[in-house]
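Take this structure, written in structure tokens, and hold onto it; I'll ask about it next.
A single protein chain has been removed from this complex, and every other one stays in its place.
Here the chain labels run A, B and C in written order, and each chain numbers its own residues starting at 1.
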Amino acid sequence: MSARYHSKLRIPEAPFRPRENPDYSFLHLPSPEDVAKPDCMADADTIRQLAFSMVRVLDDDQNAKGAWDPQLPVSELLEGLRIMTLTRLYDDRLFRMQRQGKLSFYVKCTGEEAIAVAQAMALRSGDMLFPTYRQQGLLLARGRELVDMMCNCISNSRDNQKGRQLPSLYSWKEGNFFSVSGNLATQFSQAVGWAMASAYKGEDHIASAWVGEGSSAEADVYHALLFASAYQAPVLLNLVNNQWAISTPQTVACGGTTFAVRGLGFNLPSIRVDGNDLLAVYAVTRWAAERARLGGGPTFIELFTYRAEGHSTSDDPDAYRPKDEWHSWPLGDPVARLKTHLIQRQQWSDEKQEELEYTLTEELTEAWGEAESYGSLQDGPHWPLSSMFDDVFKEMPAHLRRQRHQMEM
Amino acid sequence: MSARYHSKLRIPEAPFRPRENPDYSFLHLPSPEDVAKPDCMADADTIRQLAFSMVRVLDDDQNAKGAWDPQLPVSELLEGLRIMTLTRLYDDRLFRMQRQGKLSFYVKCTGEEAIAVAQAMALRSGDMLFPTYRQQGLLLARGRELVDMMCNCISNSRDNQKGRQLPSLYSWKEGNFFSVSGNLATQFSQAVGWAMASAYKGEDHIASAWVGEGSSAEADVYHALLFASAYQAPVLLNLVNNQWAISTPQTVACGGTTFAVRGLGFNLPSIRVDGNDLLAVYAVTRWAAERARLGGGPTFIELFTYRAEGHSTSDDPDAYRPKDEWHSWPLGDPVARLKTHLIQRQQWSDEKQEELEYTLTEELTEAWGEAESYGSLQDGPHWPLSSMFDDVFKEMPAHLRRQRHQMEM
Amino acid sequence: MASMNMVQAINSALDITMERDQNVLCLGEDVGYFGGVFRCTAGLQEKHGQHRVLDTPIAEAGIVAAAIGMGVNGLRPVAEIQFADYIYPAFDQIVSELARLRYRSSGEFYAPVTIRSPCGGGIRGGQTHSQSPEGIFTHVCGLKVVMPSNPYDAKGLLISAIEDDDPIIYFEPKRCYNGPFDGDPDKAAQSWNGHPKGEVPEVYYTIPIGEAAIVRPGSAVTVLTYGTMVHVAEAAIERSDIDAEQIDLRTLLPLDLEAVAESVQKTRRCVVVHEATRTGGYGAELVADVQEECFWHLEAPIQRVTGWDTPYPHAFEWDYFPGQDRIIAAMRCALEV
Partner (left out) sequence: MASMNMVQAINSALDITMERDQNVLCLGEDVGYFGGVFRCTAGLQEKHGQHRVLDTPIAEAGIVAAAIGMGVNGLRPVAEIQFADYIYPAFDQIVSELARLRYRSSGEFYAPVTIRSPCGGGIRGGQTHSQSPEGIFTHVCGLKVVMPSNPYDAKGLLISAIEDDDPIIYFEPKRCYNGPFDGDPDKAAQSWNGHPKGEVPEVYYTIPIGEAAIVRPGSAVTVLTYGTMVHVAEAAIERSDIDAEQIDLRTLLPLDLEAVAESVQKTRRCVVVHEATRTGGYGAELVADVQEECFWHLEAPIQRVTGWDTPYPHAFEWDYFPGQDRIIAAMRCALEV
């Protein structure tokens, strides 16, 4: 073996690796009352502190506190709980179906349900969503049929994407849910263009985009921040910091500070929020949406959460992080937290939750059965084979017609 | 004509356009004494203020003041003045030669001479430079022969780049001056890789990269900031904000705050400096270089200056900004400022400056004559024509040998 | 009818489409106040307003991404990439997103974006202001690729491109902006004034995407050209006294294979010409197509005349450029047997 250099390189490390004891007490978590809520049209440079701090509403005991409490009616909280629960059960079901070979692949959002659900609730239906593969909650909150989502995942004859996309890469035009790309982060800067067009047309719709903290390293995020800032586009730029990017800890992507701070470099209001607190996420999203609609431009939001399960069905997280690290996560489980909150307010009970889960499970079973009746990935029926050549262009040019013909021979 | 939308888009505007009266009094310019100088190993998050403020040494009367005064010996100041003057005269000469058809293209750095010259002075010869096309001052400060620079610009038989590059896109391996790319910003993130390698090898050399404020919108700048931060690479990341990117004002690229602030998103020490003040630029560069060499990692530096002339020989700035806007630039002319400073200290005089300019002009004339003796762009001699196929690969593969043969037929 | 050079023709196409459809807007580096470094958008911001001709940050990926988002939201953005050499930073947004959006979403979403970009050498631009990257884009399914060679086509094709619901890369051979360059750098520059293709209607008209044009009918050999090389080949044919049939492809994808095959089946010989580097260039596809369609008619190997497989060198520009002599030699080669 040859000589070795005496390297002085700094290597960003994971806080904890397998067989270590995760202890997140080093995280500074302000209490809900510590964080002031500025007017939604406040000058960005007067509210920089929000990027270093963290907006919370539910305190450690799951009581709603502080200036950011959105004071949502109980009915809406219950609806939020319902959709979060549905999201979790939906994920569990499809994950199991993948394990049974019915799906080629699947991505859960377990532990992060509050983000998509609360943000969908805080936005209007005319607002355009530019999600990643981990915001299935947006679809469920916007009322996408379970059957349709499932058909999309098993590429059958009723798949609205004609069998072309991997599971989890949904598209739903009528729901203003943009086609999810397999290429990370590209949607982030596209959302800004969409929002610019909305402003150009004089409309009130805003755009909302999501990106993972790992993917935030891609150029598209920089361009999104820059273009959004330059043209003050009505767009919410949401960075979901779930601590992990496959096996890579957020320390590799973050630069030793919060992600939210990155928005300050573009003079954007930049807010870090407890992503496991439906109320806090709702409040921040509402604030930012109102700002955008009033002409105040974009907001950059870091949603602080934890990816409770593996990256996808393709990996085993125990190989790169402590087993059950999630249970040491100081911001807990968003579903459990909202449930506790509602129980404490005497608006809910463990029994009711069980009942809810039972009903939703039934719905899922029924939907899955129906979905499979339209075909399976392995055996079909799928879309007609010749549809493979559709949509490359609006009208099929001669060379594709020739190839289609050749295939059919 | 069809109906028009009522656009609500925000359009970033130039501060002034042709036929307007430029008045830069809105700029907040702190006095040299207002800005404290932290220890060079200070924690980045304790010195954020430096990104919003501006390090200056020469005050409005060109006296050296404040904590950042590098207390350079007069001999070094005189050398700085000499090289800045040479840079300006070199530019004037080559610009004229371009107008006479001897060069295909040329880029001046007039008004920005202090940057390259002071930074070269503050770095060591083993430090690697990753410049743009507007840092010819680095070459002059590092002692590149005028003849060689000129031969490079006229692609003749002595051009060390074998006639392959546009004028201004120099390369000088022995001078640790990296080949300038025609593609903006790409060198910025490469410099970080170079610095990572230096740290990996346990060496003390640092890298220094430059980028224009307009080009800072490119992805490479984001990646440079991120990788430099993640691995704490020993690199100086210099952003030259000369207010213009061809016809586009810095407002389009900056996001409504300083450029330096962008470094804070990566927890980098980020410093804005008066780029027309050789002493201030020297001091900040020295501070950052020391930090990097001591293992303190990267520094992001915004050099605040003004592009006094057109973008290049290809454009006429009067078409997009007020004629002579430079004369309204509150930070003046770096050459004149240092000259005044030295005269006030009784170390220089107008006569001496005139004499210097005369001598340098002679040198330039002589060098140009010699350069032309090695050939001209139009009439040669150039490198042998067959050299066109060299260096695509280290060894020429068969298909290129075949093509070379075909060409020679 | 007016006499227009290619810059004016492009400007006119943009002006007219913006006039007709408020959903059309232009964006790019220096395209707004200044009107573009080649002046193609000159006067448009003044006329149509700051909101419709946007100066952007220098971030080609950001420009294309913004255009995609705008396209998804109902606009017809025309993005300028200042030089084709600088289109690569946007490559992922073009290839992974723009080209595939309609397919991956099964038609739910699409972005009718036109990307304009000056390409080609011969202007002493060195290796980063001279490239012809069309062959990289013709391999990407979902993109249409257009390259006009003259003002008349430039205008008609650009209007078609902007009105087309598919994404289009529209390359402008910058050496022909001001005149039909015949490949001889020592000759006085010609202008479009007086050239039949420099006569351009001031009004709206379109030229269909996907249709080649016959520049010159002939019987001895088919010469396939596009962009600047149309004029170089035309002059070469003239000089050579060979009765060549010359085709200006105009659209590279989808290719008008019918016109190409018909011609080669008639002439039985073929020369393919482009300025881009040879290996893996668009010419390879043309050769492959022609040999597939016309194998039994061919009487000689198809010749390729292209740029060499090196970057465009500053000093040796004219040795790199595939000029008339090389085209004549190739035609002779094709005729030898």
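Methods note: a contact is a pair of C-beta atoms (placed from the backbone, for glycine too) under 8 Å apart; a residue touches a chain by one contact, two chains touch by 3 or more.
What you are looking at is a predicted structure, and each value in this text was computed from that prediction instead of being measured.
For the chain excluded from display, the touched partners among the shown chains of the whole complex are A, B, C. Which of A:Gln119, A:Asn160, A:Ser181 or A:Asn241 touches the hidden chain is settled by the complete complex: it is A:Ser181. Among A:Pro32, A:Pro70 or A:Gly214, only A:Gly214 touches the chain left out of the display. Contact with the omitted chain, checked across A:Asp60, A:Glu76, A:Asp315 or A:Glu395, is made by A:Asp315. Listed by residue number, the positions of chain B touching the unshown chain are 128, 160-162, 164-165, 169, 171-173, 178-179, 181-183, 186, 189-198, 200-201, 207, 219-220, 222-224, 226-227, 230-231, 390-394, 397-399. Summarising the interface, chain C meets the missing chain with residues 85, 88-89, 91-92, 95-96, 100, 103-104, 127-128, 135-136, 138-139, 141-142, 253, 277, 279-285, 287-288, 291-292, 295-296, 298, 300-302, 304, 309-311. Interface residues of chain A facing the missing partner chain: 1-5, 7, 9, 11-12, 14, 17, 104-105, 155, 159, 162-166, 169, 181-185, 214-215, 217-219, 245-248, 252-253, 314-315, 319-320, 377, 382-383, 385, 388-389, 392, 399-400, 403, 407.
FYI, only the chains that are shown with their structure count from here on.
Taking each chain's centre as the mean of its C-alpha atoms, the one that lies farthest from the centre of chain B is A. Distance between chain centres (mean CA atoms), chain A to chain C: 41 Å. Centre to centre, using the average C-alpha position, chain B and chain C are separated by 35 Å.
Counting only residues that touch two or more partner chains, chain A has 196, 200-201, 219, 222-223, 226, 230-231.
Chain C has residues 51, 54, 56-57, 59, 61-62, 89 in contact with two or more other chains.
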